[in-house]
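The structure's right below; bear with me while I get my questions together.
For this depiction, one protein chain was excluded, whereas all remaining protein chains were kept in their positions.
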Amino acid sequence: MVPSYVPLSYYLLLSGFLFACGVVGFLIKRNIITIFMSIELMLNGVNLSFVAFAAHWHALAGQVFVFFVMVVAAAEAAVGLAIIIAVYRTRETLNVDQVNLLKL
Amino acid sequence: MPDNYFAGYLPILIHIVLVGGLATVIISLSWLIGERKPTRAKMAPYESGMAPVGDARGRFSVQFYLVAMLFILFDVEAVFLYPWAVILRDLGHFGLWEMLVYIAIVLVGFFYVWKKGVLEWGPAAVRSQAASGLRINLRDVQSGVQVDVRFNDQRGGS
Amino acid sequence: MSVAFLPGVLQTLPQNADYVRILPEIVLSVFGMIVMVLEPLLDEKTGQKILGLIALAGALAGLAATWFMAQVPGVAFWNMIRVDGFSVFFHVLVIAIAAVVILSSYEYMAVQRIRAGEYYALILFGTVGVALMSSAVELVLIFIALEISSISSYVLAGFRRHEAASAESSLKYFLLGSFATAFFLYGVALMFGATGSTNIDLIAQALRAGPIPLLAFVAVALMFVGLGFKVAAAPFHIWTPDVYEGAPAPIVGFMSTAPKAAAFAVLLRVVFVINVHAIFWVIWIAAALSMTLGNVSAFVQDNVKRLLAYSSIAHAGYVLVAFAAAPQLGTSAVMFYTAAYAAMNLGAFAVVTHFANAGERYVTLEDYEGLGRSSPLLAATLTIFLLSLIGIPMTGGFFAKFYVFSAAVKANLIWLTIIGVLNSGVGAYYYLRIIVMMYMRESRKEIPVTPTPLALRVALAVCLVATLYLGLFPGRVLQYAQDSAQQLVPQTSPGVTSSAKVHTATETF
Partner (left out) sequence: MKTDDLNSIILTLVTFAPLAGGLLLMLLPRRDRDIRIFALVISLLTFVLSLHLPVYFHRSHPGFQYEIDRQWVSTPNIHYHMGVDGISLWLVVLTTFLTPLCVLISWNSIHERVKEFFILLLILETALIGVFTSLDLFLFYFFWEATLIPMALLIGIFGHERKVYAAVKFFMYTMIGSVFMLAAILWLYAHTGSFDFVVIRDQIASGGVPSFPAAAQWLFLGFFLAFAVKVPLFPFHTWLPDAHVEAPTAGSVLLAGVLLKMGTYGLLRFNLGLFPEQARRNASWIMTLALIGIIYGALVAMVQPNMKKLIAYSSVSHLGFVVLGIFSFTQAGLNGAIFVMLAHGISTGGLFMLAGILHERRHTYEISEFGGLASRMPVYAASYLVIVLASAGLPLLNGFIGEFLVLSGAFQDKAVYGILGATGIIWSAVYLLWMYQRVFYGKVTHPVNNSLRDLSGFEKWAVWPCAAAALVMGVAPIMWLGAIDPAVRAALAPFAQVVGKVVGQ
């Protein structure tokens, strides 16, 4: 007999994996757009856990949170892309190694 | 029985393996036994004979991105309308007014975008933006980053 | 929030009082939108002044609204918002910060020739975010508020758009900021998973019920990472100097005070939900690291903005010392510290803003040489702010440090206190360098002295009065902080006080 649900831990592992991928991408990628995408990946990992937990607790709220996160992420994306364009105008590059006017 | 949870998906797994295997076999066979005689015409992007014009990686005007971003924003904001619509009746007047306020706020954003001239295209846009004090220098146009994301403009009067 | 969408609760629609409880946010948003809408309609040149005035009026109206808000303490919108002494305190603080920043921006915008009224709108929106953070008791709402304030500050950081440094500053702030909020959000998700709720009170209840699940610890740790970024605590501080250097000076004043204060407010609400000792050592280490790294790095800085950036890292460390201390004492010490720090740091940045001049040309230590002679009054004002940052008596900074360390001593954190006091001794050096430059060196460059406009004077006067008031008569503010801390902690204090031997929940300083 086949159970009708996927255990919670599977979702959590996947979401943790996605989040970790995002973190790693953020840390090792050099292209700003890719870094930006890594952040989005992290957020999506979080979204997955929200949905999974919502199912686990039978709380609809968890799914609504995902809406909010998506909207916020979209706003962040819009601003982020605008900033990236602004950087591109002044630097003509999207490689973080070359965006180095300010010493780290 | 969670232990045998994957058992239910076994057919799918077999399917994936089969499909993947078949695809690999067909492609490698054609690569192994196929005959290769490259000519200039065959290597061209459009084998139909159309001559490619310009660089394929040419830049687009930033206007496209801008509109795309705005689209995403307004699109995503509309997402809240769906759950609201489901329980609209239960919420009554309260829900109606709340949503009106929400839409009003979104409209303020729209009004702002509109008045900024972001939605105007073509030569008219350049003219109206120039008139509104938003100057566009040639370099920007050439490099494709055409329209300012206006909220951080500081060049006026310089 | 989790209950909000169950059909039965639909009968409990928001009352009028609920709207009053977010009145400051409403007022600020409305004024922000007015500025935004008027911006493209008004003439580019004359419009700036009007928009600035509207923004200032908005901030002042926000302060007035806070008074109305304070009359109706309680929860609103299905337990998402709580108006108590704590949130009123932070509302007043951040809105006042916004007003001062707007005042000190007039001259800056004119000098830097930035003609964009959105600047003021964004300050107001950012203030809405930070104000909401302090009264939200629902993690997802906190996240949204955090993002409102963050997104505004990302844009504001890049406002000197044609300076490559500013754009980079904005980019770094954006990337690292969203990175951090992702951590915070993951913490929220895990907390939701651990307890089935995102409401702070419900979480506290759930955690009180039984042994605290591991997931909750991880959640708090992740939230701490996210908020640690916001308050620039080591080891999450690396973005600070870069961003502060590149961003417009008045905005740095804003970023280093308002969001920080709000992030500390959130941290207070979040940290005390769960047993402090769960992440006690994390805070301990972060505090010690922040103080030490901040102070040591500040030693070698030649750019005043960078120097103040490292100083703000160090000050975040001092505040974290209070976090490591007991909740009751720590809370009021944190509140007092953020207020005092806001006053002195805003003042310092207002002076830096003025001196920086067009294109922010004069921001190195060298440029401060001989200022004591060329503009004695401003130099004296800056000196008082710097002395306050050092923690010299008669200034707010002194009592702030004093409360923090006495809270730490009461909680028997002797080593952390010693690290702290040593740091505040050593840290005096780099502030002193600025004073030395101003008074003891002769100017070697030709630096234009511009008259101080009225708005800036008002801003400086506000900061100065606040700094000195907190330094001479700290009692009232502290008493208020303690009262509101008492409201804050008992609801969420199971087992929190168990670890500290010396104090009891009702003990005061």
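Here the chain labels run A, B and C in written order, and each chain numbers its own residues starting at 1.
In this text, a residue touches a chain if its C-beta (ideal position, glycine included) is under 8 Å from a C-beta of that chain, and two chains touch if they have at least 3 such contacts.
Quantities reported herein were computed from a predicted structural model and do not represent experimental measurements.
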For the chain not depicted, the shown chains it touches: C
Residue of C:Ala165, C:Ile392 or C:Leu468 touching the missing chain in the full complex: C:Ile392
Contact with the hidden chain (one of C:Ile251, C:Val409 or C:Ala466): C:Val409
Hidden-chain contact residue, picked from the options C:Met80, C:Leu93, C:Ala234 or C:Ala428: C:Ala428
Missing-chain contacts mapped onto chain C: 372, 387, 392-394, 398, 402-403, 405-406, 408-410, 414, 417-418, 421-422, 424-426, 428-429, 432-433, 435-436, 439-441, 473-475, 478-479, 482, 502, 508-509
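The rule we apply is simple: only the chains that are shown with their structure count from here on.
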Top chain pair, ranked by number of contacting C-beta pairs: A-C
Taking each chain's C-alpha mean as its centre, the one farthest from chain C: B
Distance from the mean Cα position of chain C to that of chain A, given in whole angstrom: 26
Computed distance of Cα centres, chain B from chain A, in Å: 17
Inter-chain centre distance, chain B versus chain C - centres from mean C-alpha coordinates, in Å: 36
Chain A: positions in contact with at least two other chains: 64, 75, 82, 86, 89
Chain C, residues touching no fewer than two other chains: 5, 155, 158, 161-162
Chain A to chain C touching residues, read off their complex: 12, 15, 19, 22, 26, 32, 35-36, 39, 42-43, 45-46, 49-50, 52-53, 56-57, 59-62, 64-65, 68-69, 72, 75-76, 79-80, 82-84, 86-87, 89-91, 99, 101-104
Footprint of chain B on chain A - complex, ascending: 1-3, 6-7, 64, 67, 70-71, 74-75, 77-78, 81-82, 85-86, 88-89, 92
Touching residues (chain side chain C, partner chain A) in the complex: 1-2, 4-6, 140, 143-144, 147, 151, 154-155, 158, 161-165, 167-172, 174-175, 178-179, 182, 185-186, 188-190, 192-193, 196-198, 238, 241-242, 245-246
